[in-house]
Every structure is written in structure tokens, then in C-alpha cells.
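A single protein chain has been removed from this complex, and every other one stays in its place.
Now for chain A:
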Amino acid sequence: MSETAPQPVTAASNPPVQPIGSNLLPSDVVRISATKDVPQPDRQLTKVAKLIDVSKCIGCKACQSACIEWNDTRPEVETNVGVYENPHDLTPNMFTLMRFAEWVNPETDNLEWLIRKDGCMHCEDPGCLKACPAPGAIVQYSNGIVDFVKENCIGCGYCVTGCPFDIPRISKVDHKSYKCTLCSDRVAVGQGPACAKACPTQAIVFGTKDDMIAHANERIEDLKSRGYDNAGIYDPAGVGGTHVIYVLHHADKPSIYNDLPDDPRISPVVEGWKGVTKTAGLAVMGVAAVGAALHGIFSRGNRVDEQEEEAAERLVKADSRDQGGTV
């Protein structure tokens, strides 16, 4: 291995002919689940993003196939129930899924076929990571990729609770959580994600986040010139922006795209659970335990005295007499 990989700026380039060293290192991690005070890396990787242009997608599922192939997953063969989605949902073996919606545009009365590639959004503020109780099971790199480290995952499903996009899936086989990795193992060696590379219409592109925003803006301009007045970018601020972003022709109504959340954010319930409940709970339990232990050790306690023992004896004897017993 002669050199380390460059940071990828496109998914289109072909790999080099020589093996190359990883450039996404443990030291590039900026956040770790259930870990406070993560040492901050001395370098900042360029923020990356995968852009999914919904208006260009033809629903061919080449990305799904590429994802299965690259990650070597084996989604279970299911029963055909006559819909386009296949498999029926994201699974521990299917990290991305084309979701199809038929929508009648009330303004034009046209039927529109909305196809969205679902999968992890790689949130800047990841709810999965915040909810996870296992140290090191979820990490975020300085380029924005949120990755699950399955060796550390305990399979509790808290990430499911934390994620605003309903993404993680827990395997029934090994009880670990799975989701799209943004092909971190490819990005590490200078390659873009497999799904982006496979997309025949370039509806999925990959690069630095700045480049992707610029590219999205060009696309939006084009869509607007063709009558999609509400075309826009989906990079939701509620989760600090994401590293998988969409171009939507109806950016004012994300939810028509198979329930893409209109304004995603980490649920206040989850924030409350991981925030004040935890801090206040620990404090209260700690004080109660220590207080009870100290008082238990140092106080005299509530003791029974001799007179009380005698009183009891008199009572018992008296009762025996009353009942006609001979004492």
C-alpha cells in the first residue's frame, strides 16, 4: 500500500489499480454513542453528501441491487403482494428501498408517480446515536457519515426509537442493528457509494456537500423552468441538515413521498428521556441511596424496649386466660 486514498468527490470515478490505504480512520470520529467527551480529531474531513434527485429516478432499483451486492446482504425472498416495493420494507439485509407513491396533483389533476429511495439520511444530529446506550455502537465521522459498529451493538432497538426517519432494523439472527453505511468502506478508499455508482440516470450522485448543494440548485432551477414551482432541496434543518439529501419536485409537501417527514427532528420525548430524565434520575437515586445508607448506619434505629416485650407477654397470657385456658 503506497499511499492513502484521497477523499472522494464523485461516485463516477473508477478505482485505482493498486491497493490503497484507508483514509477514514478511527481518529476521524467526532461522536460516539454513549460516550461523553470524545477527543476531537485534529483534521476535519470534507463534508460529503449523497444527492438523490427524485425527479430523475426511474425506479429501476439498480441502487438496491448494487447495495445488496456491495454489502453482501441476502434479503429474504418474500411473497409478491402485487406492489412495486420489493422487499416490502427496509430490513436488516436491505439498507435502501425504492418506495412508490401514486399522487394526484390537485392543481393539474395529473397522476404523478413519486419514487423515493429510502434509507439512512446520515443526520448531522443523529437521533439513533443519541438514543443508543451501548458505548461505541454508533459513530459519526467528521465527513458526516453515521455508521453502526456491530461489534458493540447489543440489539436493544433504542436507535429505532431515536431515529426520526424509521431507518434502523434489528436482525432477528444476530440481534444487531443495520442500516445504510453510506458505503463508509468505499468512501474510506476514495470511492463513492455503490448505489450512486450503479444509478443509470445519475439520479443518485455523490460528492462534497457543497458540490451537492450547488448541483441540487441547478436541478431545482431546471425543474422550476419546467413548471415545478415548488421544486426544492430536502436537507432538513431540524436534524442539523443531512448527508443524504433529496431534490423534490414538491419540496413543500415532503410527506407525499411515502411519508418523508415534513419537519423531522429528534422527538422531544427522546430528548427528555436522554436529557433531564437521566440527569435528574441519577441525582435523585444517588442522593436517596447514599442518604439512606448513611442514616441507616449512623442512626440508632427504631428499637423495641423491654417493657414492650413484657407488655406483649402480659397480653398473650391474659388472652389465654380469657379464653378459658388454664395458665
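Basically, a contact is a pair of C-beta atoms (placed from the backbone, for glycine too) under 8 Å apart; a residue touches a chain by one contact, two chains touch by 3 or more; residues count from 1.
Just so we're on the same page, contacts and distances are computed from a predicted model.
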{"item": "Complex member absent from the view - protein name from UniProt, among \"4Fe-4S dicluster domain-containing protein\", \"Formate dehydrogenase subunit gamma\", \"Acetoin:2,6-dichlorophenolindophenol oxidoreductase subunit alpha\" or \"ABC transporter ATP-binding protein\"", "value": "\"Formate dehydrogenase subunit gamma\""}
{"item": "Sole contact to the chain not displayed, among A:Asp166, A:Asp229 or A:Asp263", "value": "A:Asp166"}
{"item": "Option touching the unshown chain, where A:His88, A:Arg226 or A:His295 are the choices", "value": "A:His295"}
{"item": "Absent chain, residues of chain A that touch it", "value": "34-36, 133-135, 152, 154-158, 160-161, 166, 170, 175, 267, 269-270, 272-273, 277-278, 281-282, 284-285, 288-289, 292, 295-296, 299, 301-306, 308-313, 315-317, 319-320, 322-325"}
